[in-house]
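What follows is a set of notes on a single structure, which appears directly below.
Shown here: the complex without one of its protein chains, the others still in place.
Per-chain numbering from 1; labels A and B assigned in written order.
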Amino acid sequence: MRKFLGKRAVASAVSLLLLIVMVFFLSRLTGDPTQLYLPVDASLEAREKFRELHGLNDPLMVQFGRYVVDLAQLDFGDSIRKARPALDVVLEAFKWTLALALITMALVTVAAIVVGSLAAFRVGGLFDRVATFFSLIGASAPDFWIAIVAIVLFSVNLGWLPTSGTGTIWHWILPISVLFIRPFGLILQVVRGAMITALSSAYVKTARAKGVRPRPVIFVHALRNGMLPVITVIGDQAAGMLNGAVVVETIFGFPGVGKLMIDSILQRDFAVVLAAIMVTAIAIFLMNILIDIAYAVLDPRIRY
Amino acid sequence: MRSVYARLLGGIAAFAVAGPVLAADTDIIIALNEELEVVEPCMASQSNIGRVILQNISETLTELDTSNGALKGRLAESWEAADADTWRFKLRSGVTFSDGSAFGADDVKASIERTLSDKLTCEIGAKFFGGMKITAEVVDDGTIDITSDPAQPILPLLMSTLTIVPAETPLEFTRTPVGTGPYVLSEWNAGQSIVLDRREGYWGEQPVVTKATYVFRSDDAVRAAMVGTGEADIVPLINQNDATNPATDFSYPNSETTYLRVDNTIAPLNDIRIRKAMNMAVDRDAFLGTLIPADAIKATHMVPPSTLGWNKDLAPLAFDVEGAKALVEEARAAGVPVDTEIEMVCRTGNFPNVTEVCEALQQMFADVGLNVKLTMMEVAEWIQVYSKPFAEDRGPRMVMAMHDNNRGDPVFSMFFKYACEGVQSGICDADLDKMIADATAATGDARGPAWSPVFAKVHNDIVADVFLFHMVGFSRVSERLDFTPTIATNSELQLSQIKLK
Partner (left out) sequence: MTTSVPRPKADAEPTAVRAVLSMLWADKFATVAVIFLAVVLFCAIFGPWLLDAVATKQNLRGRNAPPFDFTRGWLFWLGGDALGRPLLARIVVAAQNTMMVAAGAVAASMVIGSALGLIAGYSRGRASQIIPRLADVIMSFPSLLLAVIVLYMLEPSVTNIILVLAITRIPVYLRTTRAEVLEVRERMFVQAARVMGASDTRIIFRHILPIVMPTLLTIATLDFAFVMLAESSLSFLGIGIQAPEITWGLMVSQGRPYMTNAWWLSFWPGLAIVLTTLSLNLLSNWLRVALDPTQRWRLEMGARKNG
């Protein structure tokens, strides 16, 4: 185990380095922040002054060297737009994203496994049909529809919940509900599929034929067998959420990392883009390590 | 067990309603469309920063009265021209900053130097003081001489943009702005809200609003809904599609002008007949009340009608498909390559319905026989085709843009858009350059009449661009407040002007 973790830590660090190099150079191919920062009427001298001030005139390699030297001292650079350390900006937003992702994914995981298993138990039955139908509609409908309709219904018409913002736990209900729907639909389908396969596999059939009771025992056996793809897809959905839930953040005014990332990319605020990618990447890498450990725990035959 | 449960629920409920219950009637909530990136006074010319800071936290020497275009004193009581390039300002006495220090001439001098400094990139400096050198000299604590090179006849107007900070303010962007205004920044919760509290010791009249909380919601529909649910009192910007309730929704001219910047140097756009044909091809009336709000005005100028020197004799070329077709054919006969594909560049999110407006324009141009291709771009890409330097190998191209001039003087528009050296100019005309230079230097009563012929030359003689509309914006204001948005609402939102009903 220790050997595995050591190897993974090294490999992940190399991946992170690769990611930084790629993002640093590729993002700079997408244009110069100068004209976006200054008013359109700014003179050519003003633009020149701005580039000089922010070191944008130096050769790319010099800029990269400077970035790496600063990074080695844990200085992620300053946001041009916000005139303060990029890492502070990112961490402020990331704590919201992390909370939203953790809560939502925990609910999704439990709900999808329970509903998916029940659906698989009687394939083609009423429960299966209804669960599949609604979860698929939810998973493929544009998320801003669901968000706006929910706000109009629960906030504007019924007045039960605040439309948007943060502050009380009531503010979390709508964003989490909207965020819940898509991963729930997808994971439910994967659970259902995996369970159908597992339940029809030889040894579960044997167990059923032998009359192993109660049902939960069968469930747990089958579940354990079909769990690998399920965990993988849960991880993929969680990674998506750690990258930010843009629509939910935009509509509900939730100060997460998704909108921050988009704004920084569109405004070419490179220090924030890099810091945000590094923070989310580290979270995603850690999660993937946990997932690989989970594989080995669930299925002792698996070796890396 | 049961009581634990009940207590828990009770706690949650109390937690949930705590905000609204504690709020006083005179506390208001304002929903902005974007979070402020900085709360730096020298960036207050950006509209969302201005709406929080301008005249609430930081004040200026002079202030433009948008109702009549007159300039009135704010921190300056009076001003006069000392000589050709120097203005002398008499400052208000008894004014203090929110940190308790007294306001004086050295603060004004320091503010000017800070705003124009090389060490900071202040938008106010880049936007209003480009291409000139400003020096300030303290005469005594209540008097300051401000000199500009070249001479600026509108220097007092320029000073209505420059926010005054204490002389000690460091040469870096501040997160705790100190100003002479009636409010003080008391809280900034990143991503969530900014809170201004009314302060004691303001030199002017005590405003009614005691506390203003600014929250940020990017989604138009949500922002508009917040007034109805009681979560906001003022939403300075709502989408025209949502502005359906006459009791709460106000339209106001927002000093923005939309137009198609035409590159006059490349065939077939270098032919005046083609440019006239394009102007005649646009059915401006069809846009009004459909894609563009009904209150918008068909444009003939780069500046809104309240601007100095506005030329009321100008009228848009009438919508005339047949006439436009005839002009195109005439140009074709004269050897102009009228079938060349012309690129029309629009920017996503530039103003509400921009995509639809551009698609409709493309159709209208096609109807008169012009081959126009629409390209939608995001802002970074768009700005590269809008501003100079233009690409050497470019084809014929026009760019949809929206220009804001809320300062009441054409100088903030005409040089940039029409002089040979103008950063967004698609034309170069020696006569026009001279006229612009003369009007820029004109003073007093001669200034308005000097600008009028410039507008006429651009619109009638050169037919440089395709002007579209002077736009309007929409605000939603809770019925409990007595506040009517004006043209100024686009750049500032003075809390002291808000009264309760």
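Methods note: contacts are C-beta pairs under 8 Å (C-beta built on N, C-alpha and C of every residue); 3 or more make two chains touch, one makes a residue touch a chain.
Only a predicted model underlies this, so the values are computations on that prediction, with no experimental measurement involved.
S.K.: With the full complex in mind, choose from A:L18, A:V68, A:L102 or A:V220 the residue touching the hidden chain.
M.R.: With A:L18, A:V68, A:L102 or A:V220 as choices, the missing chain is touched by A:L18.
S.K.: Looking beyond the chains shown, say which of A:A46, A:A222 or A:V273 touches the absent one.
M.R.: Looking across A:A46, A:A222 or A:V273, the contact with the absent chain belongs to A:V273.
S.K.: From the list B:E341, B:E356, B:E421 or B:D482, pick the residue that touches the absent chain.
M.R.: Here the residue in touch with the unshown chain is B:E356.
S.K.: Considering the whole complex, which of A:V40, A:L71 or A:A139 touches the chain not shown?
M.R.: Only one listed residue reaches the unshown chain, and that is A:A139.
S.K.: Residue by residue, what part of subunit B touches the chain that was omitted?
M.R.: Contacting residues on subunit B, toward the hidden partner: 220-221, 239, 241-242, 244, 283, 286-287, 290-291, 347-349, 352-353, 355-356, 358-360, 362-363, 374-379, 381.
S.K.: Which residues does subunit A use to touch the chain missing from this display?
M.R.: The list for subunit A reads 7, 11-12, 14-15, 18-19, 22-23, 26-27, 29-31, 123-124, 129, 132-133, 136-137, 139-145, 148, 152, 182, 185-186, 189-190, 193-194, 196-197, 200, 228-229, 231-233, 235-236, 239, 243, 246-247, 261-262, 265-266, 273, 277, 280-281, 284-285, 288, 295, 299, 301-302, 304.
To be clear about the criterion, only the chains that are shown with their structure count from here on.
S.K.: From the mean C-alpha coordinate of subunit A to that of subunit B, what's the distance rounded to whole Å?
M.R.: The computed centroid separation for subunit A versus subunit B comes out at 37 Å.
S.K.: Can you list the subunit A residues touching subunit B in their complex?
M.R.: Checking each residue of subunit A against subunit B gives 30-31, 35-46, 49-50, 53, 81-84, 89, 92-93, 96, 148, 151-152, 155-156, 159, 162-170, 250-253, 255, 259, 266-268.
S.K.: Going by the contact rule at the top, pick out the subunit B residues touching subunit A in the complex.
M.R.: Within the complex, subunit B contacts subunit A at residues 12, 15-16, 18-19, 35, 37-38, 40, 45, 118-119, 121, 123, 126-127, 130-131, 172-173, 175, 190-192, 215-219, 221-222, 225-226, 228-229, 231, 378-381, 383-384, 386-388, 412, 416, 423-424.
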